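With one protein chain held back, the other chains of the complex are shown just where they sit.
Think of it as A and B in the order they're written, each chain with its own count starting at 1.
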Amino acid sequence: MNAFGFGNIVLIIGFLLIIAGCYCLIRTYHLLKIIIGIEVAMKAVTLFFTYAGYVNGHIDLAQAFVIISIVIEVVVAVVAAGIAINLYRKYGSMDIRNLMKLKG
Amino acid sequence: MTAIIYTCLGLMLVFGVMAVMLHSMTKSAIALAAASAALGVVLYEMGAVWSALLEISVCSGLVTVIFISAISLSNMDKKELEKVYEDKKRMSLLPVILIISGVVLVIAATTAGVQLPQASAVKDAGDLREILWNNRQADIWGLIIIMITGAAAVSVLFRESDWK
Partner (left out) sequence: MSVMAYIAVSFLVVPLIIIVIINLLSRKTAERVGIYLAGACAVIQMAASITDFFLLSANHLHEYKFALLWNMEKEGAEHFGVTSLSLVILFCIGFVSFISVLIALRTIDKRKISYVNLLMTLVLGMNGMVIVTDLFSLYVFLEIVGISSFVLIAMFHSRVDLEGALKYLVMSALASIFILTGLSFIFIKTGSLQYSQIIQDLHGGGDGSMQTFIYAAIILLIAGFAVKTGAVPFHSWLPDAHQSADTAVSVLLSGIVIKVAGIYSFIVLTGLFENVPAINMTLAIMGIVSIITGALLALRQTHFKRIVAYSSVSQMGYILLGISTGSTLGLVGAVAHIFNHATFKSALFANAAALHEQTGTLEIDEMGGLQSRMPVTGFSNIAAFLSTAGIPPFAGFWSKLLIIMALWNGGLRVFAGIALFSSILTAAYFLRMQKKVFFGKVPDKYAELKEIGGSIKFAEIILTIVIIGAGVCFPLALVYLKGRGIL
């Protein structure tokens, strides 16, 4: 059962979450789903940081990192939601395909 | 302890994938909140008590409120939503990708033989509060500046006077 040790499971689940989040970020057509993609990937990052802190003994430093990155991610989410609402007021829909007019 | 951690890790993965794949935005936001709650339990069991608290209160609470308010400010009819966005079709490739990459990762974990370190004893004598306020002051300055940036950004983006 070497593959199913605690560390391996944490890393595998973290990678799967990052793949899910990045896939959502790239392929979606809805403006607010972009924010959901960022959030899901940030959960995986939090998991990685805490696991690193758990393993090398500096759990308090890892908690400081996690707290700071949670605050940053909230500010990014608020700004992105602001842009989404602004675009909705201008174009009347939340579809990204309405904006794809630049070429080259 | 291990049963709780493994269950919550699995729940977090399931809720995360549900948040990506559901096409109704409200249900997506609620699935995200549930994933945050599961992550909070995992963090607590690993010993990170304060970050579990912040994760549950901020990501489960505040971000969900932001989502629900953004969704309600841009309401669209549910059937029209489904017809326009086709998100269900585009996202349906995701479970296949996840299962394939899961199998690849498990094979890599068994054959590569990467030796992961075990949990070691806590090395710092200090406490989170001391570390955050004494050692990481540059990050605290960064946080103050980010909040100022966020305030300036919101005041620009939500101004009503120029909407036509």
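Basically, a residue touches a chain if its C-beta (ideal position, glycine included) is under 8 Å from a C-beta of that chain, and two chains touch if they have at least 3 such contacts.
Please read these numbers as outputs of a predicted model, since none were measured by experiment.
Chemist: Per the definition of touch given earlier, which of A:Leu16, A:Val55 or A:Ile85 contacts the omitted chain?
Modeler: A:Val55
Chemist: I need the residue numbers on chain A that touch the omitted chain, in ascending order.
Modeler: So the residues of chain A touching the unseen chain are 18, 21-22, 25-26, 31, 34, 37-38, 41-42, 44-45, 48-49, 51-53, 55-58, 61-62, 65, 68-69, 72, 75-76, 79-80, 83, 86-87, 90, 96, 99-102, 104.
Chemist: When the complex is taken as a whole, what residues of chain B touch the one chain not shown?
Modeler: Chain B touches the chain not shown through residues 112-117, 123, 131, 134-139, 141-143, 145-146, 148-150, 152-153, 155-157, 162.
By definition in this document, only the chains that are shown with their structure count from here on.
Chemist: Hey, how far is the Cα centre of chain A from the one of chain B, in Å?
Modeler: Taking the mean C-alpha position of each chain, the two centres sit 6 Å apart.
Chemist: Using the touch definition from the top, list the residues of chain B that touch chain A in their complex.
Modeler: The contact residues of chain B facing chain A are 2, 5-6, 9-10, 12-13, 16-17, 19-20, 25, 28-29, 32, 35-36, 39, 42-43, 46-51, 54-55, 58-59, 62-63, 66-67, 70-71, 73-74, 76, 84-87, 90-91, 94, 97-98, 101-102, 105-106, 109-110, 116-124, 126-128, 131-132, 135-136, 139, 142-143, 146-147, 149-150, 153-154, 157-158, 163-164.
Chemist: What residues of chain A sit close enough to touch chain B in their complex?
Modeler: Chain A residues touching chain B: 2-3, 5-13, 15-17, 19-21, 23-24, 27-30, 32-33, 35-37, 39-40, 43, 46-47, 50-51, 53-64, 66-68, 70-72, 74-75, 77-79, 81-86, 88-90, 93-95.
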